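What follows is a structure written as structure tokens; I'll ask about it next.
Complex shown without one protein chain; remaining protein chains in place.
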Amino acid sequence: MLIARQVDSPRHSTSHRRQKRSFVFMLLPALLLIVGIMFFFLQGIARSFTNEKSYIRNPTFVGFDNYVALFSDSTFLVGLGATMLYVLLVLMLQIPLALSIALLLDKTSFMRRIGRNLIVLPLLIPPIVAGLMWKTMMQPSAGVLNFILSSIGLPGGSWLTDPATSLLSVVLIDTWAFTSFSTLIILAGLQSLPKSLREAATVDGAGWWQTFRHISLPLLMPYVVLVALFRVADSLKQFDLIWPVTRGGPLNSTRLLHVQGYEEAFRFSSPAMAMAIIFVLWIIIYLASFLLLRLWRRTVNAVD
Amino acid sequence: MRNILGKVAFFTAFTALMIFILSPIVWILLMSFKDYADVIAYPPKFLFTPTLDNYRDVLVGAGSDTAGEAAQFRQYLLNSVIVSGGAVLLSLIVGVPAAFALSRQRIRGSDHLAFTFLSFRFAPELAIIIPLYAFFQQVKLYDSYIGLILAHQLITIPLVVWIVRTFLADVPLEIEEAAQLDGCGSWRVLWLIVAPVIKPGIASAAILAFIFSWNNLLMGLVLSGVSTRPVTVGIMEAIGFDQIRWGWMAAAAMIAAVPGMIIAVYLQRYIVSGLKAGIVK
Partner (left out) sequence: MKTRHTLVAAIAAFALLGSACTTGGAVEQNLDNPGTDLRSEETYDPRAFEGESINILLIEHPFVDTLRPLIPGFEQETGITVNLEVLNEQQGFDKLQADLSAGSGNFDVFMTSPLQNWQYSAAGWVEPLDGYVGNDGITMPGYDFDDFAPGILNSGRWTLEPLTGLGEGPLWGLPINFESYNLTYRPSMFEAAGVEVPTTYEEVLVATELLAGSLSGNNYPVVTRFDKYWDLTYLTFGSMAGAYGVTLLDEDGEVGIASAAAVEATELFIDIIKAGSPDGSSAFTWYESLQGMTSGRFAMALNEADLFAPTYENVSESVIADDVGYAMIPEGPEGRSAGAWIWQMSMSSSSENKGAAWTFLQWLTSPDVLMETHLAGNMNPVRLSAWENEELSALVETWGAEPGQYRKVLAETAKIAEISVPPHPELTRALNRWAEAIQQSYFDGNVKENLESAAADIESILR
């Protein structure tokens, strides 16, 4: 990681002081921004301990009541489960996929270069557009996806309209939109592997898979964990792919916590409860990131 | 023998990947050029006579009823440009010097500061947006460009600071030190010496920040109103209940995706280098 470098001038010379002052000014606006963001965040958390709703004229402090209510509310619990399941599905699907695609597109060749250029496309399209594209294609009766599946003999599906398959369908859309992000990171990792590994098809006579599994993969672990870190956080707070596409899905099947927070604040006008949901979500993300970062450091040390 | 098998396997996998990546985009692109009858035709049509009507309807309107709606859509596009462009500009002005200061000055906790910026990317946006919603109403910043530009800093500043910081690490200090000995203050060092060297890095940061700001839905969904609604929210309004206007929606979606597609095709290298710098290093 980045290490701040020492500047070689005598400690308290005027030029050094002047420089220090300039740096402070350079940092100041950014610092103000950080302070501002943290202020609003903490204020929001504070609100979650009140009973504020649109029709409560004078909100009062209610302690942990909102949180207790949340954990006895079936909708919240279903949403919590859906959020966890979503993350799990994303990891299980996208990490192996990203690895495979990265391996596929590694090395220089004309086709591979085209491939690497094209996979960035889904990432740069607004998620709402991606969601709408797939929603259109996934229409059970009139959509082109079921049509193509049936023409090659496979059964169509209810995709987004059935509570049993809706979450998986959104995961599919997520995979389409964001796997290239993970792929790019792993590609960078592959490029950082020692040349000998990259060029040799086998090492010491062992098969390619053996080489990969025992040597390359451990070296790639930091990148894989990095991918997991980003995907977990992004999946936990997924909103753009869900709200325009399913609005929380048939029967709460896709009502992830970020979506619930939005609804609570803007459909039910209960900002306090919304912030409670969001705070719970934030804690989950924080814990997950913390653990994954620790894992990441361990893999980095293992490599060295 | 093995070689041919390997090549066939690669080719199959590659084609499957390309089909997976490109077919939704191609399908909606096709749909945007279909007239109404072709759009609702089942089995879906792959061959048809294309028409520009949908794009015309979206951008210009096809009569006095839809002309107003089209003017509204054009306004949405303009709003996105103003908000995202303004957000990136502000982030560059604030973020580049900050990144410079963070990487050059061994302030205790500069790494912590940098990580704080990164942590914003992991936070659920509503954690900030909901408090901002109430605050903006009170200070009359609701439905204002300034308000949105400030709110978007949550997205754009972390990108700028992190990517520029990484690029700065690669700049040898000797040039700066030479300039300092010549009497240049830090600001001039930054502006005259360092910035030109890391121009690609700044470009990467700006492009990435712009596209992620343009693509954002939540900020505009909550904090914008009739005057400042960005195009992503505008599309959401239009889908409504049961999409009856498939062609319109497809054309609007394509238009909203234009910045992303242009960047993917022409400015690709900035994206990749930016992502790698910001995350991997």
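Going by the order they are written in, the chains are A and B; count residues from 1 in each one.
Here is the rule we go by: contacts are C-beta pairs under 8 Å (C-beta built on N, C-alpha and C of every residue); 3 or more make two chains touch, one makes a residue touch a chain.
All of these numbers come straight from a predicted model, not from anything done at the bench.
Set against the missing chain, the residues A:S74, A:S196 or A:N301 yield one that touches it, A:S74. Although one chain is not drawn, its touching partners on subunit B can still be listed: residues 109, 112, 131, 133-135, 137-138, 142-143, 225-226, 237, 240-241. If you put the missing chain back, the residues of subunit A touching it would be 35, 38-43, 45-47, 50, 52-57, 59, 69, 72-75, 161, 163, 251-252, 266-269, 271.
Convention: only the chains that are shown with their structure count from here on.
On the subunit B side of its complex with subunit A, the touching residues are 10, 13-14, 17-18, 20-22, 24-25, 27-28, 31, 40, 42-44, 93-95, 97-98, 100-107, 110-111, 113-114, 116-117, 119-128, 130-135, 153-154, 157, 161, 165-166, 169, 173, 177, 180, 185-187, 190, 211, 214-218, 222, 232, 235-236, 239, 243, 246, 249-250, 253, 256-257, 259-261, 263-265, 268, 271-272, 275-276, 279-281. Within the complex formed with subunit B, the subunit A residues making contact are 1-2, 4-9, 15, 18-20, 22-27, 29-31, 33-34, 37, 40-41, 43-44, 47, 100-101, 104, 111, 115-122, 124-130, 132-134, 136-137, 141-142, 144, 147, 176, 180-181, 184-185, 188-189, 223, 226, 230, 233, 236-237, 239-240, 243-244, 257-258, 261-262, 265-266, 271, 274-275, 278-279, 281-282, 285, 289.
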